[in-house]
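Every protein chain but one is kept in place in this view of the complex.
Labels for the chains are A, B and C, by order of writing; each one numbers its residues from 1.
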Amino acid sequence: MKSKLVSMSEAIASHVHDGDIVVIEGFTHLISFAAAHEIIRQRRRNLTLCRLTPDLIYDQMIAAGCATKLVFSWAGNPGAGSLHAFRRAVEGQGPDLEIEEYSHFGMVARFSAGAARLPFWPLRNYMGTDLPTVNPAIKSVTCPYTGEVLATVPALNPDVTIVHAQRADEQGNAQIWGLMGVQKEAAFASDRVVVVVEQLVDESVIRADPNRTLIPGMIVDAVVVEPWGAHPSYAQGYYDRDNDFYVAWEAISRDVGRMDAYLDEYVYGVRNRAEYLAKMPGTAERLRAKERVCAGVNYGY
Amino acid sequence: MKSKLVSMSEAIASHVHDGDIVVIEGFTHLISFAAAHEIIRQRRRNLTLCRLTPDLIYDQMIAAGCATKLVFSWAGNPGAGSLHAFRRAVEGQGPDLEIEEYSHFGMVARFSAGAARLPFWPLRNYMGTDLPTVNPAIKSVTCPYTGEVLATVPALNPDVTIVHAQRADEQGNAQIWGLMGVQKEAAFASDRVVVVVEQLVDESVIRADPNRTLIPGMIVDAVVVEPWGAHPSYAQGYYDRDNDFYVAWEAISRDVGRMDAYLDEYVYGVRNRAEYLAKMPGTAERLRAKERVCAGVNYGY
Amino acid sequence: MGISGYSRTELMACVAARELRDDEVVFVGIGLPSLACNLARLTHAPGLVLIYESGAIGAVPERLPVSIGDPALVTDSLMVCSMADVFQCFLQNGRIQVGFLGGAQIDRYGNINSTVIGAYSHPRIRLPGSGGAAEIAVHAQRTLIVSALSPRIFPETVDFITSPGQRCHGRSRRELGMPGAGPVRIITDRGILQPDPESGEMVLMALYPGVEVAEVRAGVGWPLQSAATLGTVEPPGPEELRLLREVLDPQKFFLKG
Partner (left out) sequence: MGISGYSRTELMACVAARELRDDEVVFVGIGLPSLACNLARLTHAPGLVLIYESGAIGAVPERLPVSIGDPALVTDSLMVCSMADVFQCFLQNGRIQVGFLGGAQIDRYGNINSTVIGAYSHPRIRLPGSGGAAEIAVHAQRTLIVSALSPRIFPETVDFITSPGQRCHGRSRRELGMPGAGPVRIITDRGILQPDPESGEMVLMALYPGVEVAEVRAGVGWPLQSAATLGTVEPPGPEELRLLREVLDPQKFFLKG
């Protein structure tokens, strides 16, 4: 089979188009900042960005003018403050940004429906909250057995999903451990899938422990090798979250000028991830993971 | 926390009652024959037995008179023939057995609904087939977004589910690798859960590789240590499937007399699993798994 | 085995294998379909992805699997997933290109019965039931039916539709809203049938070497139509036979007869 290995710039050029519905998932863990920065560099426009937690990654993409719509369930800087580009847009002090808002369970259910290619997903939720009054996409269905009225959310089927994983082979068979978020559901829900990995491994490494595979190569269109590609997010077993960066972001993003300067220096001002990392000497030493290797299991018969 | 360790006879006495809806799952892999034999020995009656594939395990329970109803999706002896106790009952040559029949996807969906404590699960299925005409529990629902009519199945919430796993700690935190079937869904759907393991391990073994945990101890009521408890089914990494036994079963189960003799000797005639195994010298040597241990992964940060 | 140097079962396995294209994703059953898929994988389709409903994805069994949940399907596979994922994320998602089906009865429109002979409530013979066949018949992009011919197996109408074919109780797949194309080939032991594009009725499209049309007709319980031009089928090549006999099923577990 032909290898699916490409550079990040090739992957984004081929698979992320203006106007696309784009998902870069990862719940705190394994967020592909490298892909977001390349999308910003390639100046994609009119994207609908979907994620449970927009996090710094979508705040940067909103600031850079990539997005016209945001679909989400929690828009903050975890433990550190606000997403100020997002807030400026929503509070009427920035460029227009349409929002479509759920809770985490609602977003998870949207991805689950998308992955199963069902048009909706039922959930027992949203009684009492005002969320359905501001989001008409939250509807209901009556159980044909009990008559109970359950909430529904519509399937989310992105044009492209970008998943950061610890490792994959050249076909995109990707293994993830630690927090898995909705990476599997988002990938299966998507028309196109780009897998970005810390480490490219031989197919035999994948086959040695098939229960760890979260995303099969058959649904993957491109594989990008990008060590440290999730920074300032983290990759369990590879590097820790850069909490200092998240704290620092509060002050940077509060100030339009500083935010633009950040993008100029760390995104537009570099050609790729290697140059980004070179701008922050000592980062690898500061964040590199300690060794806590588990034992293997026997797959023999 | 108090240990949940009990003997198989205690587990069945405490958690499996006459008239219960009982699930012993495991798709070919990890089928707890040890639990079924103890249920037969304790002469439970009027059980509703649910499984995708009734397999030899429910054929034996039907022959022993434990079941009044069977809920299933494929009732055969894989690769070897029929389940003759089941067939005699359904073909009117044995004791009455009510049946409720789905396809695999339908049964999986029933367990998924049960695990999520939703009253139903939607699936795109059953157009053209005669299954809904003989099973009125297969209904439909209209998507509130697209108007598409989708099939539904009702939740399955057993009174008790028995899961065989490779290993667990004393609290029932259970790890499974190889085929997982619907073990997780069945356990979460159930009021009571008994975990039967090849190997009891320290909690630290579980915690060293938390992504392998399929069933959390918080939903488990009892833990039974029963090496070779899945024979003639198998446990990946521990022992192979006893295909010879499956082939031999065709002739045994065809003949009511031979089937009764089998139950007399191998089920009623032994007090526990150790005595069952002692009756088949050479089994362990014949079926013990070869070593194909995978490498571990790093959980450090 | 006849004078030809190969058995009809071997030919069926070869014909089925040739229907598979490289890099396709196949939902595999046990027996002949498994042989065919592994034969294709070892010949013209090394990138074929074998999926078993048990949750083994990209299986490369080192021994002949005797059940769909054989541990040999797990060891060295690309992925093992839950059955909920198999049916929702792979099959219902539309990712399965080819599904193999068989059954006790197959009718004029490729409907399959693997549930019951006689009335459902008072069966003469109770069969295993659907397993995953009903949904494979609905969702696989195309299905291949493999079965030896006989009027008992090929009645005009099945006693029970377990797996829908091209037309069910008078309604087409399109009317019924089924995503997949349904059975595009019935690979028998004497020739190959395929659906008429208009009516959905199964018609003869190709004969195996040395077989007469009448032999096929004799094995089918309805007045079998033939395509305008009948195709021919290449006999198994020496490499195909070697792989089947020496590598895939040396104990003739499925190749007997």
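Just so it is clear, contacts are C-beta pairs under 8 Å (C-beta built on N, C-alpha and C of every residue); 3 or more make two chains touch, one makes a residue touch a chain.
The shown structure was predicted, so the numbers you read here are calculated from the model rather than taken from an experiment.
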## Note on the structure
Here the chain that is not shown touches A, B
### Task
Give the residue, chosen from A:His37, A:Arg51 or A:Arg241, that touches the chain omitted from the document.
A:Arg241
### Summary
Only one of B:Thr53, B:Thr213 or B:Thr283 touches the unshown chain, namely B:Thr213
### Task
Consider the whole complex, including the chain that is not shown, and state which of A:Pro154, A:Gly178 or A:Pro227 touches that chain.
A:Gly178
#### Entry: Contact partner of the left-out chain, one of A:Lys4, A:His29 or A:Arg273
A:His29
### Query
Residues on chain A that touch the omitted chain in the whole complex?
27-29, 52-53, 72-76, 78-79, 82, 86-87, 90-92, 101-105, 108-109, 111-112, 123-131, 134, 148, 177-182, 184-185, 234, 236, 240-241, 243, 246, 292
#### Entry: Touch residues of chain B, complete complex, unshown partner
1, 115-118, 173, 184, 188, 203, 206-208, 210-211, 213, 216-219, 299-301
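In this text, only the chains that are shown with their structure count from here on.
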### Query
For the chain pairs A-C and B-C, which is connected through the larger number of C-beta pairs in contact?
B-C
### Task
When you average C-alpha coordinates per chain, which one falls nearest the overall C-alpha average? Tell me, please.
B
#### Entry: Where chain A and chain B are represented by their mean Cα positions, the distance between them in whole Å
37
#### Entry: Rounded Å distance between chain B and chain C, as computed from the means of their C-alpha atoms
29
### Summary
Among all residues of chain A, those touching at least two other chains are 117-118, 208, 211, 299-301
### Query
Which parts of chain C, given as residue numbers and ranges, touch two or more other chains?
56, 71, 74-75, 80-81, 88, 92
